[in-house]
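Once you've had a glance at the structure underneath, I'll fire off some questions.
Of the protein chains in this complex, all but one are displayed in their positions.
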Amino acid sequence: MTDLIPMGALGTPDPARASHGALTLTENTALMLISVATRPGTPAPHPLGLHLPGPGLWSQGQGAAAFWTGPGQWMIETDVPDHAERLRDAIRSAPGARLTDQSDGWVCVEVTSDAGPAPIRALLERLVNLSPDQVAPGHATRTLLHHLGCIVIRRAEDHLAVLAPRSAAGSLWHLLRETASRQVPAATA
Amino acid sequence: MSRLDLPQSRDALIDRNRPLSFTFDGRPYTGFAGDTLASALMANGVQLVGRSFKYHRPRGIFSAGSEEPNALVTLRSGARAEPNTRATMVELFEGLEASSQNHLGGVRHDLMAVNDLAAPFLSAGFYYKTFMWPRAFWEKLYEPAIRRAAGLGKLSMEADPDSYDRGYLHPDLLVIGAGAAGLMAALTAARAGAEVVLADEDARMGGRLLAEGGLLDGAPATDWVAQVLAELAALPNVRLMPRTTVFGVYDHGIYGAVERVSDHLATPGEQVRQTLWRITAKRAIMATGATERHIPFADNDRPGVLLSGSLRAYANRWGVTPQARATDPVLIFTNNDDGHRTAQSLLARGVSLAGVVDSRSGARSLGDYTTHAGAVVTGTKGRHGLRRVQIRTADGSDSWISCGVLGVAGGWNPNVQLASHHRGRPVWDGERLTFLPGPDGPAGLIPAGAACGHGSTIAALADGRRAAQTALTQLDRTAAAPALPQAEEEPSAITALWHVPGQRRAWVDLQNDVTVKDIKLSHQENMRSVEHMKRWTTLGMATDQGKTSNVTALAVMAELTGNGIARTGTTIFRPPYTPVALSVLGGGDTGANFRPRRLTPTHHWAEANGATFVEVGQWMRAQWYAQPGETHWRQSVDREARAVRAAVGLCDVTTLGKIDVQGPDAGTFLDRIYANTISTLKPGRVRYGLMLREDGFLYDDGTCACLGDGHYVVTTTTGNAGLVFQRMEFARQCLWPELDVTLISTTDAWAQIAVAGPKSRALLERVVDGFDLSNDVFPFMACAELTVCGGLPARLFRISFSGEVAYELAVPARYGHALMERLMERGADLGVTPYGTEALAVLRIEKGHAAGAELNGQTTAAMLGLGRMVSAKKDAIGAVMSRREGLADDSRRLVGLQPVDPGQKLPAGAHLFAEGAAQALATDEGWITSACYSPHVESYIALGFLEKGDQRLGEVIRCANPLEGQDISARVVPAHFVDPEGGRLRD
Amino acid sequence: MGFSGFRVIKEALTGHKGWGPLWRDPAPRAQYDIVIVGGGGHGLATAYFLAKLYGRHRVAVLEKGWLGGGNIGRNTTIIRSNYLLPGNQPFYELSMQHWERQEQDLNFNSMVSQRGIINLIHSDAQRDSFRRRGNSMMLTGAGARLLDRDELRQMVPFLNYDNARFPIKGGLMQTRAGTARHDGVAWGYARAADQMGVDIIQNCEVTGFRIEGGQVRGVETSRGYIGAGKVGVAVAGSSGRVMAMAGLRLPIESHVLQAFVTEGLKPVIPGVITFGAGHFYISQSDKGGLVFGGDIDGYNSYAQRGNLPVIEDVAEGGMALMPMIGRARLLRSWGGLMDMSMDGSPIIDRTPVEGLYFNGGWCYGGFKATPASGHVFAHLLATDTPHDTATAFRLDRFARGHLIDERGAGAQPNLH
Partner (left out) sequence: MLIPHPLLGLRDAQEFTYLGDAALLNRPDPAAGEAGFADYVYLRDNPAGVHRELWFHEQGDRSWLVVTRNTLTHEILGAELARDVKLGGTA
């Protein structure tokens, strides 16, 4: 194994972390991302039985999760290195499936609430122009966060993940912190 | 004057137990919580609050809402000073500071009031007819004087210190306005389970129900309002948004709204000041109410003259009337029953009434006061505030009535503005004498209540319910209809009276000083189209956007044309409904975080090593690395460039776009993307490629590496990465979807570092894991996947931008920082030097490589001397159009230029001329694209496009930069200042 | 009767009874030598110059609504001649020279105010490209100044120099540029043309062309057929619609450009400032409103109104550039119909239909071109040869590859 020491996307060796009220923001440096592409119209592969979901959706499987990124394209997430390797092998052997490792292409910030879904909803209202059902639990989509193209994954009612191009990690972190730190009244809806 | 003495039960809307102190024009006053600045000023007997735009006439509070044209003040001070703020919309807070505007030497003794004496000369459009001679006087004398006199308030010139938020809502139903109709609509929809947003510009919801003092179900209407609001607030599917103005209607049910989160506080504290909401609603109900109109008569603009319904609102909601002295009686002038309702309200509150002047013959009092039926107001007196009103009675006799306030009731104009935001025109209702929302309003916007002519409380309630039911039906929801509260009938019985004819000036637009005479003059000069009249007179262009003037002016115009109002037409209303602060529209970060920034994987390393950064597209790149003792950037750049030529340099080139192209048809696909052929490229090899736009001009260049069968990596220039990806997806999805190929952008995934210079191989040999870098095994334009630094997966490309032996080494981005450190450490004895974009530019200019300045979208492959790369054997984007005569015959070619005097600097952007030629556009032969000092050549050098440049090597030409007074002799040389044969990079 | 300060005083003292119509409202005649379709700035200026310079008086201008109701009345009033390419710059300089004597030529104060325009520079590469442009301006006599940061800071101290995402490094200035009162330009030309016998016919919509044997004979209108020896079309954003009636497709798309004005404020902005990096430009009107704009919305549209994203984008640009405007309020926003051409430059040329002439493709730059556009279009209509400054504005330049692409953006109108 290499002796080079990896650096977090925010320029720190340890994952960045911040809390604002009920919200906690944590850089997820353990996440590995594997992009899978097939010719549109051909059936979706099931690497190691992982279900690759339909448009706008995110689904969790054993040791890994996946979300749709475009017609015939998915991103698989896992934080288990061995599993990642097995997944890569499985994709390579799936007919017509193409693999691109994107683990270093994105920064991922996990946003969790310790006061239920309301703070997450209020944050979402100020971050993305998507209706609540488009960011309901089990949904993932690429969209604009202010001027930054991001992927928003609603992992649970009280848990959101935001992925941005790794190089824009600083801008994403600033944006999330600024928005979270403002006194956001709890959403009524 | 002091507050009206009222029983507490009917006076719940101000809190007399919470006094608040404030200042106006520096003088201290006291009001109560619940007051607006306007009501508090009234309570303190302040009548004169400002000056008009053109004549600087005294102005008093005219309305009780957002239509206010007169009472514009500067709120707060210092960086938070907010000019042109409507006193009627400002909630009083402790310590509020406000000042009057647009005067010279105090609002009472405004020296600019001299304009009023010159009024005869300042008729509509006067400035188009004069100030033309002598010519030079316009900019030097006339215009500066006009500019100083114009404008209203002043900006502080300091940056706005507050923060702003932005948010997005997606309700089923947006209800705009929380008056009788809006509340009823929201209640109906909310009970049916729809997601409802109820927005109102007022701090307090209830609309006119707060102002009328009437009864609903036998109790004060405010009780019903409270009860409905309590129910709505308790429902999870309802969001109440007071202090929120829906300012614009955009396409497909998108509404712009501003919530004034903390404007009612002295400072926002931790909160934002305002939030901009973009509300995407499946349906919306426009329950925006109506605005009362006035009736122009001679000298109708004095402080103390105001709208009758507003007078009623001040009395009922805030317990005040606007006399300068409490004992002065109030007079009403009306052409409909509504004026009498004000009289009744005032009487009920113990206000002394001088009577009602009612233009309708046969009008009768509705209470214990005098009604002058068939009479009109024909004049006023009072310098800074109203003292007397002249009336002409039905028998034609004139008389003067002493009074301190005149309430004018000319009927109500539905607030149709939002319905016109898609340029739909309101339609004239000859019976109600109002414009109503037209049939071609925005899709999904349903007018309701007074906004569509149902002005009485009982009608508005019913219509609100009707509108909600309509919306619910359209949304496939069924709803039970909530019962309507019982209310009294409120007849209108309006008869047309648009203005009182007379010789003296009668104001139509109070802020911009447009009078009935101006409209007549406009007509006389054939400015008869409504738009012409508006533009000639400036009517309706005031900050109220004509809310208090447009319809009246139209009626006057209709009278002149004899065409009737319906045929005279109307102007349409444009967003915003009321003015919106630029700071909330442009909210968010305005400084360094104005737009996202992308940092390279070695950014922090570079920062720690003395780098100066430069913006390149979205990226921040190291421009040069200053070493101790270097005082000028040139010292650093020269050193870095020399190090690459003599030893080895490191440059982070991660910013170049990287697109992963995979699939059995990838080669075929790339043949159509690139002008040159790619499909013949073997795994392990790299090729330089040119991309054209379909119009045949150069678009981008870069390398294409073949990593394996059907697997390529395309690199793009930094600035074009996004565009190239978009165009490639276009080609993949829209032009040739039959090809089996997929595209993934991997720009951010790899940290890519250029290792360039004669010692680059020696350095790399120290980090690769047993990979043979010898020239035979890994020659120029080779590529490989390998591992470095003990097992780290990497990609290596042997490509060169500098003309030296060079490589680009890519590793997963998280290791970029560590790799840079490792290369620096391992290369210390080799003289390894980090270099920035400046040295990169020097090196590529020396080598004659094109970059952004040469690929500026106006150039062709042939101009770069690369015409042969555009394959004639295959179809590719842009190939056909590159053969057009205008491109094919363009004989400008990229050349090198060297100053005859080596000490002279060649400026990029200079134009090129033949020696001795007259310098004009007609004789222009090209321009310098890029220039730098070359430490290798030891002279300034440049690249440029020159007419037939390839045939003019050795010729001395002129580089003209008249912009900076330069005209420099330069020799035309080949565009390769270093190693023209290319031997070095193949070493 | 002429306009002058003296006359304003005289009329004021006699109750303004002497002012007559600024122009007549004649009924259309059966036949004209030349019919101009479009009563906007360009059409009215063309008629004026036809009468003034080329002695053509049997001329009608047909306007479907009220004269000056199109882009001439809905732009941000900027005039400038700061172009790069030889196909453009001499033409815009001709226009600037007309602007400089506009009031005296027309006896109408259109308030030409040469208070300068500054294009901000944010990078060395941009300075190089502005130097190339500034030199083109110098070579046509338009004049230009390259300002460094300190000079700029002296002139406009209120910009965000210290904490900007796009640092301000200087500016390219044209001191002769500035603004003019847009409505006044239309009215000035209309009045002057009318006085020379041109018939300006409002509320007269052209519904078709009568073409016989490849030769235009006249136009069908909502007020009946009007015969014409020649027909010149100058309808800006409606170019596609109108020319389709003659069976022609154009290298033009119609787009919406929004413009904005704030409430009136005491003087703040000295001239015109453009902030390319933030897509924002601004000036201040004589009445005190800050007049500003940014990018086109970007999609084909005939709706004369735009959407929120651009409004927000423009306001963001403004706030980033000059954070002191935050507490000014947007009073009004509106949209104009832009005839966006495929290379960003105009077309003034004959068409395949004999006797039918076209003037369009102005993108968002039509206002400043108004006088020269009228002048050279009149020249073309009167002489059948292009004016010296307008030889590049040919319709066939697209097919032949002689583009005038200032931005190098290629055949995509929403990028120009």
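The first chain written gets the first letter, and so on, giving A, B and C; residue counts start at 1 in each chain.
Note that in this section a residue touches a chain if its C-beta (ideal position, glycine included) is under 8 Å from a C-beta of that chain, and two chains touch if they have at least 3 such contacts.
Since this is a predicted model, take the numbers as computed values, not measurements.
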item: Chains in view touching the one left out; value: A, B, C
item: Touch with the omitted chain, as defined above, among B:881, B:941, B:960 or B:973; value: B:881
item: Contact with the hidden chain (one of C:307, C:345, C:373 or C:389); value: C:307
item: Touch with the omitted chain, as defined above, among A:28, A:60, A:134 or A:181; value: A:134
item: Sole residue of B:254, B:541, B:943 or B:960 that reaches the chain not shown, by the stated touch rule; value: B:254
item: Residue ranges of chain A at the interface with the undisplayed chain; value: 40, 55-56, 68-71, 73, 129-131, 134, 141-144, 149
item: Touching residues on chain B - with respect to the absent chain; value: 250-254, 280, 422, 443, 694-695, 722, 726, 729-730, 733-735, 737-738, 875, 879-881, 883-884
item: Hidden partner interface residues of chain C, rising order; value: 238-241, 244, 249-254, 298-303, 307, 309, 342, 398-399, 411-414
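Heads up, the rule we're going with is that only the chains that are shown with their structure count from here on.
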item: Chain whose Cα mean lies nearest the overall Cα mean; value: B
item: Approximate Å spacing (C-alpha centroids) for the pair chain A, chain B; value: 31
item: Centre distance in Å when chain A and chain C are each reduced to the mean of their C-alpha atoms; value: 49
item: Geometric centre distance via CA averages, chain C-chain B, whole Å; value: 22
item: Where chain B touches two or more other chains at once, by residue number; value: 166, 278, 588, 593, 595, 597
item: Shared interface positions of chain C, touching two or more other chains; value: none
item: Complex contacts: residues of chain A adjacent to chain B; value: 1-9, 11, 29, 35, 37-39, 72-73, 98, 100-106, 125-126, 128-132, 146-148, 165-172, 174-175, 178-179, 182-183, 188-189
item: Complex interface listing, chain B residues touching chain C; value: 53, 80-84, 120-121, 123, 126-133, 135, 138-139, 143, 146-148, 150-160, 162, 166, 248, 250-251, 254, 256, 276, 278, 421-423, 517, 521, 524-527, 529, 531-532, 535-536, 538, 541, 543, 545, 574-576, 579-583, 585-588, 590-595, 597, 614-615, 693-697, 699, 852-853, 856-859, 881, 884-888, 907-911, 919-922, 924, 927-931, 960-964
item: Sites on chain C touched by chain B in the complex; value: 3-5, 7-9, 11-13, 16, 19-25, 65-66, 68-69, 73, 86, 89-90, 101, 103-104, 107-115, 122-125, 127-140, 144-146, 158, 160, 163-167, 181, 183-184, 187-188, 202, 262-268, 278, 284, 286-288, 303-305, 307-308, 311-312, 314-320, 323-334, 397, 399-403, 405, 407-411
